[in-house]
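Okay, here's the structure, questions in a sec.
The complex is shown incomplete by one protein chain, all other protein chains being positioned as in the whole.
Chain nomenclature is as follows: A and B, assigned in order of appearance, with residue numbering initiated at 1 for each chain independently.
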Amino acid sequence: MNRDVLSTLSIPRKFYEDLFRETDGLKKRLERKSALGLCSGRVLATIFMEPSTRTRLSFQFAMTKLGGAVVDFGPLESTSTAKGETFEDSMRMIDGYSPDVIVVRSKLEGAARNAAEICSAPVINAGDGSNEHPTQAMLDLYTIQKTRGKIDGLKIGLMGDLAHSRTTSSISYGLDKFNHVTIYYIAPPELQIRSEVASLLKNVKVEKTDRYENVINDLDFLYVTRLQKERFNNTSEYEKLKGSYQLNRTSLSQFERLPFIMHPLPRVDELDPDLDKLPAAKYFEQAKNGVFVRAALLRRIISN
Amino acid sequence: MNRDVLSTLSIPRKFYEDLFRETDGLKKRLERKSALGLCSGRVLATIFMEPSTRTRLSFQFAMTKLGGAVVDFGPLESTSTAKGETFEDSMRMIDGYSPDVIVVRSKLEGAARNAAEICSAPVINAGDGSNEHPTQAMLDLYTIQKTRGKIDGLKIGLMGDLAHSRTTSSISYGLDKFNHVTIYYIAPPELQIRSEVASLLKNVKVEKTDRYENVINDLDFLYVTRLQKERFNNTSEYEKLKGSYQLNRTSLSQFERLPFIMHPLPRVDELDPDLDKLPAAKYFEQAKNGVFVRAALLRRIISN
Partner (left out) sequence: MNRDVLSTLSIPRKFYEDLFRETDGLKKRLERKSALGLCSGRVLATIFMEPSTRTRLSFQFAMTKLGGAVVDFGPLESTSTAKGETFEDSMRMIDGYSPDVIVVRSKLEGAARNAAEICSAPVINAGDGSNEHPTQAMLDLYTIQKTRGKIDGLKIGLMGDLAHSRTTSSISYGLDKFNHVTIYYIAPPELQIRSEVASLLKNVKVEKTDRYENVINDLDFLYVTRLQKERFNNTSEYEKLKGSYQLNRTSLSQFERLPFIMHPLPRVDELDPDLDKLPAAKYFEQAKNGVFVRAALLRRIISN
């Protein structure tokens, strides 16, 4: 049985429905501290070859709260990577230590799939370059489901640096498994969703625009993403664009009704903190859901 | 109920008395390995935005020995701070993951208070710039109490870089809650205790001098601190002063009777290792007490 989690492309709707129900149940148990024995004696290996806070910490909190242990590969400069070891050798070595699950982030597209081919332990892709970040999509969809009670029929705007965003690829493939969903890709032409992503969507209706003002009144959710400075080859292009998609109370005051606002975080300038107290702001709740959704996923993988 | 530990300014004498009694009891249990269940299922989040060994490790040892788990935010360059995330957003995110206690160190004064305003979890200040380091004061006072059986009536010299030292601020406010204590601030004028610290002391008698030789015969304890190179704007000023307060067997041999010597550690040049075997040298015992005092504090906060 394949227990790897590499991409949302092949994850069916039923998987989300089951996972969300399990997340609800586990959340209650975690709040009562009664979930503790679920992963005792189990070890999660976390390997982050790019900076991460939210994903790494939420996996560590999830595993710890289930009573399991975490062994972290550590920052690159403290590891054999500094001595010239290949990714393949590092993964094979870690797999040899028999972790129950391996979580891996890399700046290279396909790294997690590569790892999964090498490892006998289940591998979770925690972000591979601009490609995918499937557990982010799971917590995003969970947040949408909890906020609106459904995903079918919703209109979701994905805004910002879509060209370099693994988050928006993964959530797009996820939304595509639900019915009558419309995705509005909101970005300047040079940062629009990659055609290889859009071409894989079969079910959702797709709209593209370069201005959120054009579509905001139609949206149920506006999902904002960071311009990923580290993925630009050219700093001046980054500087020119970064101001174009900044939301704040002033810029939003012209609209009668706001969609729910989401963001995978971290944010830089694109969401002003003056929005944080609006009932529409769901991004901190979204981050919080990361622990519960990932705990449910870990438990499911480990008990399979 | 406020369970944050941000400053010693507002901590009453009774708090120390209770904490020290609890520390004594817990120390015995830790030595017998029978304290293990006290924090099982609990998670401590440690966030060190400045280098730390003693404080970070002693909190991690304390929590681990109580049977709890630790999730560390990790070095700054591995986190979202490297992507431009604000301190406020990082704290809000971590708090969303529901740790049982958050320990935070920052180079910015007021950072822990800022964190406590954002977080629903209890926040312990593990050092905020030159401002305060309250758990250091707790273990310092515990060490004084265990060494002399009392704090009331003692004469304590605080020497070194008082201007930049959060340690001496916090212990000063702590000593101020006891009776008939005299604090001798021993430093050159440019490194003397900040007037905003001294002005908050109500109970202790305060003396200032620039030479320890003037007062050493009166002291029960001489508490030495490191010149904090990283807080000087000007390296030449640092170089000029660093030699002025170096203690060794030769410099101390002229005195008939030595006070107990304390130091928050790490030391650089200010305490020669030739002093380490003197019965008066209490600084390694002081460091060791850090685990017990912090364990007692964590347990108290978590069981409240």
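We adopt the following convention: contacts are C-beta pairs under 8 Å (C-beta built on N, C-alpha and C of every residue); 3 or more make two chains touch, one makes a residue touch a chain.
The structure presented is a predicted model; accordingly, all values stated were derived computationally and were not measured.
Contact with the undisplayed chain is limited, among A:S10, A:S34 or A:S98, to A:S98.
Note on the undisplayed chain: of the listed residues B:L9, B:L57 or B:V206, the one touching it is B:L57. Listed here are the chain A residues that touch the chain not shown: 40-41, 43, 69, 71, 73-75, 77-86, 88-90, 92-94, 96-99. Within the complete assembly, residues 30, 33, 36, 48, 51-54, 56-58, 60-61, 64-65, 67, 75, 226, 229-230, 265-268, 273, 284-285, 287-288, 290-291 of chain B touch the chain that is not shown.
The criterion applied here is as follows: only the chains that are shown with their structure count from here on.
Averaging Cα coordinates per chain places chain A and chain B 39 Å apart.
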